[in-house]
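Supplied in C-alpha cells, the structure appears directly below.
Omission of a single protein chain aside, the complex is shown with its protein chains in their original locations.
Now for subunit A:
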Amino acid sequence: MKPAKALLHPAAKPVLFALCLLPFAWLVFGIFADKLGANPAEYLERSTGDWTLRFLCITLAVTPLRVMANLPPLARFRRMLGLFTYFYVVLHFLCYAWFDMGFDWAETAKDIAKRPFILVGFAAFLLLTPLAATSFNRAVKALGAKRWQALHKLVYVIAGLGILHFFWMRAGKNNFAEVFVYAAILGVLLGWRLVRRLRTPVKGPAFP
C-alpha cells in the first residue's frame, strides 16, 4: 500500500488514536502495577509534562511533513494530535493540582501566582484551552477561517511558554540537554514556517 493510501485507510485514525493513548495506558498500568519507581507522583508529573511537549512537537510537525513529503492526507490527523497535546497537558496540570496541592484550590492559586515557572506553564495550559475548544468543525465555521487561523497562531506563543517552563524547571540543576532538544525541534518546525512564508510570493495584483 502506498503511504498516501495507507493514510486514507478507514482504520488509520483509530490506529493513531490508540497509539496516542499508549503513554496514558502505560501510566495507568504503572500506577496499579507499582511500576513507576519509588516516587510515582513525581514520575507522573514529569512524564505527563514530557508527553505534552512531545505531542506539541508531533502536532506542529504535521504540516511541514505534509508539504515536504507531499502527503496531503496527513492533514487529517492534525486535529487529533493537537487534542492529544491538550489531553496530556490537562493530565499534567491535574497531577500537579492533585499530588502536589491535594486539590486545595486556594493553595493551588497561591502557588501558581508565587512561582514563575509554574505560572508560565499554567499560562501555556490556559492559552491552549481556546485552541482545543475551537477545534471542532462548528467552531471553525462560526469563527470563520481567518479568525480561526489567527487564534490558532497562539500555538507559537504556547510553544515558547512551554519551553520556558521546562527550561526554568531544569535551571536549578543546569541540566538543559533535553530542554535544548525540544527547543531545537520546535525552533526548526517554526523556522520552517517562517522561511516558507518569506518565500511565498505575496499575493497581489499580478504582473502581466
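One rule holds in what follows: a contact is a pair of C-beta atoms (placed from the backbone, for glycine too) under 8 Å apart; a residue touches a chain by one contact, two chains touch by 3 or more; residues count from 1.
By definition in this document, contacts and distances are computed from a predicted model.
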Determine which name in "Dihydroorotate dehydrogenase", "Ring-1,2-phenylacetyl-CoA epoxidase subunit PaaC", "Protein-methionine-sulfoxide reductase catalytic subunit MsrP" or "Ni/Fe hydrogenase subunit alpha" the UniProt entry assigns to the undisplayed chain of the complex. "Protein-methionine-sulfoxide reductase catalytic subunit MsrP"
For the chain not shown, which residue from A:Ala6, A:Ala41, A:Ala69 or A:Val157 touches it across the whole complex? A:Ala41
Selected from A:His9, A:Lys35, A:Arg115 or A:Arg196 as touching the chain missing from the view: A:Arg115
Out of A:Trp26, A:Trp148 or A:Trp168, only one touches the absent chain, namely A:Trp168
Tell me, which residues in subunit A touch the chain that this view leaves out? 31, 37-42, 44, 98-100, 102, 111, 114-115, 117-118, 168-169, 171-175
